[in-house]
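The complex is shown incomplete by one protein chain, all other protein chains being positioned as in the whole.
Chain IDs A and B follow the sequence of writing; residue 1 opens each chain.
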Amino acid sequence: MAADTKTSFDLKKWFKDRYDFGPFLDLAKHKIVPIHHHTIWYYFGGITLFLFLVQVLTGILLLLYYRPGADSAFESVQFIITQVKFGWLIRSLHSWSANLMVLAAFIHMFSNFFVQSYRKPREFTWLSGMLLFGLTLGFGFSGYLLPWNELAFFATKVGTDIIGVVPVVGKPLLIFLRGSEDVTGATLNRFFGFHVALLPLTFLGFLTIHLLFVQDQGMAEPISYSKLPKEKQRSMAFFPNFVLRDLIGWLFVLIILTLLALFFPWELGKKADLFASAPAGIKPEWYFMFMFQTLKLLPSTLFFIEGELLGILGFGLGALLWALVPFFDKRGSENRSNPFLRIIGVAIVLYILAMTVAGYVL
Amino acid sequence: MSFKRRHVLCLIPAALVVSLLLVLSPYEECLAQNSCRDCHKELGDALAQPVLDMDKGDIHASRNLSCADCHGGDPTSEDAEIAMSSKKGFLGKPTTAKVPEFCARCHSNPGYMRNYSVSIPTDQYEKYWGSQHGMTLKKGGTDVATCINCHGVHTIYPAKNPQSSVWPVSVPKTCDKCHGNEALMKKYGRDYSTYKDYAAGVHGQALLVKKDLGAPACNDCHGNHGAVPPGVDIVAQVCRECHASTAELFLSSPHKAAFDALKLPECVACHSNHRIERPKDQFLSVTGEGFCGKCHSADDANNGYKTAILIKAAIDSLREQQAEAASLIDAAEKKGVAVNEAKFLLKDSQDALLKSRDAIHTVNLEKVEASVKAGLNITQKVMQMGRQALDEFRFRTSGWFISTILILLLIIGIWLKIRQMEQRTNSKS
Partner (left out) sequence: MSDQKKFDPDRRNFINIFLGGVGIASLGAVLYPLISYLIPPKVTEATPTTLKVAKEDDLVPNTAVMFQYGRNPGILLRTADGNFKAFLATCTHLGCTVQFRPDLGVIWCACHNGRYDINGINISGPPPRPLTPFQVNVQNGDVYVSEAKS
């Protein structure tokens, strides 16, 4: 945006002589963003990405003072929010941003489901997105334990217990996750490792794939839009028109994020006590609530199988079908809308909403 | 009968070793052959009860003492007539009046008791006769407590065993067996609601509800074997066992002489004895439930009335300031500002309030005010920290507003830029 075109020209040349970024710039230059009444949903991918970047930045900052370990984790978080300048802000931002990121990812995923963006040739974008979503939940689950406070401790206990119900692989998986039979300091160290090394690396890999696909294939067009005659297909350039709009969205999110962090500081609570009895009303994070509530409502045995197990298997199967939906949606691959899947999608959204509300109200 | 057959079989080897056993270890043999236990078990009901009771972990049984060691007689004899004959030293069941002596045969014999424990006291018998219980028994009252009423009969646990009826937490209930008996207490002109009063008071709450073994049970104030109600003039000496500094302050105050002159029972005069209420600052009032007004009136020659009002005002001011400081800190904490240091200091100021409340026992205004002032100084510091914390929150909020305005301006700028750009491209095309 610099007015001095002479310098920018020179700079471009300077770079071009050393490495030609041309193809990358062309990629951005040629990409267009369709304009239609669903354009708004295009922003949620970007918002999720922005929140991820906030997570990376605040996460690295927290790492400067955080100390994993059962007898130092809680104290170090307390130290961050009391002794370190703006530590309260960084910590609160990290917690709020994590939640908003999950929310944005949910919206991003469902909006793409409803406009059938996953259809040919974007199956891989959808699949990598699903993996990213799973990893995001993994970030949430592992990060929740790191302050080593009472609520997180028991939520992790309950959460990992559920995994242990799965036959054959459940028990070994449980031990792998916990690092011991029970949730202990060993679990904390493990979750720390997952949260700051394993998950970010994997996430970055899939994120690169996801973004490259999006850039290369361009924004998915809704079926109705793709059927319009060419001259009626309105669009804007990805760069700079859409990117600047994206930026406005990010800035709004930043305002909301800091507002939440300041006026609704994320509480640290009490330090986890391995021997204390669980306080009443242990709840998982809100994005796990619908699953938790379902498992709670299931009868203890259903069709001769343990209700909880059935629920877990059901969710597992559901997630698998959801991830493979591009391969089921034959109508979609023929560029036709699929009312049946739309009804299913609406039902799933309603179910998640109802169960989440039930989890907090009941 | 199976035991008889067993004995017949035993006879052969027994005959060989019995003489040796008699010399080496008399009660090994007793246990091996204890006709008291065998017969009484067979007899059932009330007569079998002592045997069953002894088997519940009784201290005497666990130290290998047998029935005959207390009751006499000959446990080696199969014949009840011989086993329980006075010729064999059989004592049977002692009468109430004889119980202390019965137990004292061993328990007041240091030489004998040393076989079991070197630290066990042996002065209980002597003390007992000095107690209200013992004195009444001597006068022929047989409905008073002897050893067994408190310690049990055949299932006696050491006092340090939590199952024991004289374990601190159990003592009040044990005493209440008699002291809560309306008819019995009326006979001796005693209060029978002591347990209820005690249980409702601070000490009862601490011991019975919180199970704080440091809290006094009946015997900690009244003594146990030498139990008597403390006299009016030595109450403070009993209370000072724990409330040392308070008693010190009281004893050095002009109240000591005044209370003695009026025959007021020191601490008890204000705080009561069994139903001791958790102290409130309201107690210092000269009106209503306040204690000071009970003796002092506005026309006091010695200024007591005025002093009471001023002392209460001093304490009230500290308490109120402290509440204000606490709410300030609370407000800051709710806003997410860290106040750990202030909270630590607040605890200090609460300690200071405690000290000031203690200091009122001097009934000396200057001393109370000095103590209150020390507390106020700390409280002021806490308040300052609380205000700083709220300032910090204001700083955060204003920082947020400034940044938000900047970002909003940036948004407007970008939006203008987009419009400008798109208008240009539109008009170009």
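Following the convention adopted for this analysis, contacts are C-beta pairs under 8 Å (C-beta built on N, C-alpha and C of every residue); 3 or more make two chains touch, one makes a residue touch a chain.
From a predicted model like this one, the values you see are computed outputs, not experimental measurements.
Visitor: Have a look at B:His71, B:His133 or B:Arg240 and name the one touching the chain we're not showing.
Guide: Answering carefully, the residue with contact to the hidden chain is B:Arg240.
Visitor: Out of B:Asp53, B:Asp212 or B:Glu333, which touches the unshown chain?
Guide: B:Asp212
Visitor: Tell me where the left-out chain touches subunit B, residue by residue.
Guide: Missing-chain contacts on subunit B: residues 212-215, 240-245, 340, 343-344, 351, 354-355, 358, 399, 402-403, 406-407, 409-410, 413-414, 416-417, 420, 423-424, 427.
Visitor: Identify the residues of subunit A touching the omitted chain, counting contacts across the whole complex.
Guide: 1, 3, 57, 61, 64-65, 67, 71-72, 75-76, 78-80, 83-87, 89-90
By our rule, only the chains that are shown with their structure count from here on.
Visitor: Hey, how far is the Cα centre of subunit A from the one of subunit B, in Å?
Guide: Centre separation, subunit A to subunit B: 57 Å.
Visitor: Using the touch rule from the top, collect the residues of subunit B that touch subunit A in their complex.
Guide: By the definition above, subunit B touches subunit A via 335-338, 340, 396-397, 400, 403-404, 407-408, 410-411, 414-415, 417-418, 421-422.
Visitor: Hey, which residues of subunit A end up touching subunit B in the complex?
Guide: Touching subunit B from subunit A are residues 1, 78, 81-83, 88-89, 92, 236, 240-241, 244-245, 247-248, 251-252, 254-255, 258-259, 262, 265.
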